[in-house]
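One structure is given below, encoded as structure tokens.
Yeah, one chain of the complex is gone here, protein chain that is, but the others are all in their spots.
We call the chains A, B and C, going by the order they appear; numbering starts again at 1 in every chain.
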Amino acid sequence: MSLALDIFTVVAISVGAFFFLAGTVGLLRFPDALTRLHALTKADNLGLGLVVLGLLPQAAGLPGALKLVSIWLLAQLAGATVAQLIARAVRPGGPQA
Amino acid sequence: MTLALAIDAGLAVLVLAVATWTIAVRKTFAAVVGFVSYGLLLALVWVRLLAVDVALTEAAIGSGVTGVLLLAAAARLRPTEKGAAAEQPGAALCFVTAILSAVVSAGLAALVLLPTNPAPTLAQAAVANLPATGLGNSVTAVLLAYRAWDTLLEKVVLVLALLGVWSLAPDALWGGRPGPRYPAQRDGALVFLAQLLPPVGIVVGIYMLWVGANEPGGAFQGSTILAAMWILVVMAGLGDAPPVGRRWLRLVLVAGPMVFLAVGLSGFAIAEAFLAYPVGYAKPLIILIEVPLTLSIAATLGLLVAGPPERAE
Amino acid sequence: MTEFLLAAAGFVLAMVALGLVRILRGPADADRLMAAQLLGTGGVAALLLLASSSRIPAIVDVALALVLLAAFASVAFVMSASRESMDGSEPMDGG
Partner (left out) sequence: MSAATVFGLCGAALVGLGLYGLVVHSEPLRKILAFNLLGGGVFLLFGVIARRGAAAGLGGDPVPQALIITGIVVAFSATALAVALVLRLFQETGRATLRSDAPVGARVTDTDS
């Protein structure tokens, strides 16, 4: 059981780390701000999400796990809002007035 | 072990790279972005040094709130950037400064490389007396029991800094509202965040204060989060800063230091000295001090970021 | 497991460090904000991994504080950035 959980942790965190890699590559290589924003949000959502998922079996009891999940939810909320705000500011002909 | 050292070395190089860029970049706004990143990386460094209390403080105050303060100033001073570029000192001065700064760094580095053996420490003494305070977190014990005098004075410094900021207001606006009035946002995203985040932030702030007795955390860290949530509400246009002349506001600002001082003075009567706690009552008294202190620090930090009064009441 | 978690923290940190090149290059302030946002998320991920690897649960609280403060700082950034500097069409004479 413990081994299976450990394997789950390793797989989920590795995939999460891959999304951070993808996000960084996108941020560096994509041609304009909106596509870069697209790459960033993937790293934000999935990268952190999978890392949290992978850490859940290692968490200290239910309170620890709940704390991890709430950190992810807060990051989601903040990330989504900031991405919206950046996109509005970047988009040509956006709500300037 | 080598993996940990490699990560530490990488982190140190990263901190230095961001710091160099913050100093070297032309635009002030970009420099502030660099500074906030620098603060975030420093929080990671503190975690690597196993100083979790400091990491919390750095993440909250050093990076977050200081960053927002500098950011607002950079946005206002944007018109002056052009003129300032013409005042850059000559290459000779830069060169001499670089040499002298390098000498200072080299001297400090030599101190780091020549450690005293055994290293001086008060950790044993701090832990030995921990049971008398009833606390589990030795850093909180230093701040509020062993060296409470320093912490009391620090609160006074915060209030004095706020008085200094307020005294920069033009006479006509004395007692008015600080900072610009942010228009109520038309689009939903920011308002949504500003409605959803503060309740969570208040819970987290109280949690930080509560666990501070036994785990890393405490009055500063909790109050910084409370202050940040208040500023967020103001920025979203959901609320406005109160006029600084209000009596209730001033009471909130001084409540923490006053309770602290009252407990300290009562030490003469119920214990043997100023700021001494009677045996067995240290923890309740420390919590009695910390709760109003958290509110006062939160209000002070928020108003320090808001700046001097700018609008009539 | 401890080693793996530590290595993962190092990897995530290295990735967001590469992302910091965007802060360097810009060109617009929006790109810098995005790089800072990525650094915030990556920093949170690295902290959570470090907390688990070093078995100091209190580090999770640092991540919690960081999430809240990063959200707050990002909003302040976007609101105080000038429109010209955000879309990269900043006029050279400063207007």
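Operating definition for what follows: contacts are C-beta pairs under 8 Å (C-beta built on N, C-alpha and C of every residue); 3 or more make two chains touch, one makes a residue touch a chain.
All values derive from a computational prediction rather than experimental measurement.
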item: Chains on display which the left-out chain touches in the complete complex; value: B
item: Option touching the unshown chain, where B:Leu69, B:Met229, B:Val252 or B:Leu275 are the choices; value: B:Leu69
item: Contact set of subunit B toward the excluded chain (per top definition); value: 4-5, 8-9, 12, 15-16, 19-20, 22-23, 28, 31-32, 35, 38-39, 42, 45-46, 48-51, 53-54, 57-58, 61-62, 65-66, 69-70, 73-74, 76-77, 80-81, 83-84, 87-89, 93-94, 97-98, 100-102, 104-106, 108-109, 111-113, 115, 119-124, 126-128, 138-139, 141-143, 146-147, 150-151, 154, 157-158, 160-162, 164-165, 168, 220, 301, 304-305, 307-308
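Just so we're on the same page, only the chains that are shown with their structure count from here on.
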item: Distance from subunit C to subunit A - Cα centre to Cα centre, in angstrom; value: 11
item: Subunit B and subunit C, separation of their C-alpha mean positions in angstrom; value: 20
item: In subunit C, residues with contacts to at least two other chains; value: 33, 64, 68, 70-71, 75, 79, 81
item: Sites on subunit A at which at least two other chains make contact; value: 70, 74, 77-78, 81, 85
item: Subunit C residues touching subunit B - in the complex, by the definition given at the top; value: 3, 6-7, 9-10, 13-14, 17, 20, 23-24, 26, 29, 32-33, 36, 39-40, 43, 46-47, 50, 54, 56, 58-59, 61-62, 64-66, 68-73, 75-77, 79-82, 85, 94
item: Contacting residues of subunit B [partner subunit C, same complex]; value: 3-4, 6-7, 10-11, 14, 17-18, 21, 29-30, 33-34, 36-37, 40-41, 43-44, 47-48, 50, 52, 55-56, 59-60, 63-65, 67-68, 71-72, 74-75, 78-79, 81-82, 190, 193, 197, 200-201, 204, 208, 211, 215-217, 221, 224-225, 228-229, 231-232, 235-236
item: Subunit B partner contacts - residues on subunit A that touch it in the complex; value: 70, 74, 77-78, 80-81, 84-85, 88, 95
